[in-house]
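Please read the structure below before turning to the comments.
Omission of a single protein chain aside, the complex is shown with its protein chains in their original locations.
Showing subunit A:
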């Protein structure tokens, strides 16, 4: 298979994100529409229903480095959240503790990262974790 280069891959992701993905529970877009290298992204996750996260809107920032998608992006929560794979000092999503980032491959994307984080929020061990006040930030 042809190996799609970083920039064209990110353009595809941008166009997909602009159209809207799935049921709208996860979304993402470029932080700065002028950023020709498409490095910095904003993401949003709507907390899954029937969990402590229900109706909360979580903001994240995603950075795709020069070696993306060979290497995973770095992901930070802006909104404060209590999850075992989120560093409570700075909101960083710890690669090794989240399956999609630890087992990163070229087919993974910003979308798969956000969807996986949302799925983890609803996981049995995480769905009832006590959470910081809604609207607080790291």
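Quick notes on this structure:
Just so we're on the same page, a contact is a pair of C-beta atoms (placed from the backbone, for glycine too) under 8 Å apart; a residue touches a chain by one contact, two chains touch by 3 or more; residues count from 1.
The definition used in the following text is that contacts and distances are computed from a predicted model.
A chain of the complex is left out here; the name its UniProt entry carries, from "E2 ubiquitin-conjugating enzyme", "3'-5'-exoribonuclease", "Queuine tRNA-ribosyltransferase accessory subunit 2" or "Ubiquinol-cytochrome C reductase", is "E2 ubiquitin-conjugating enzyme".
Touch with the chain omitted from the figure is made, among A:2, A:66 or A:89, by A:2.
Taking the whole complex into account, subunit A touches the unshown chain at residues 1-5, 7-8, 11, 14, 33-34, 36, 38.
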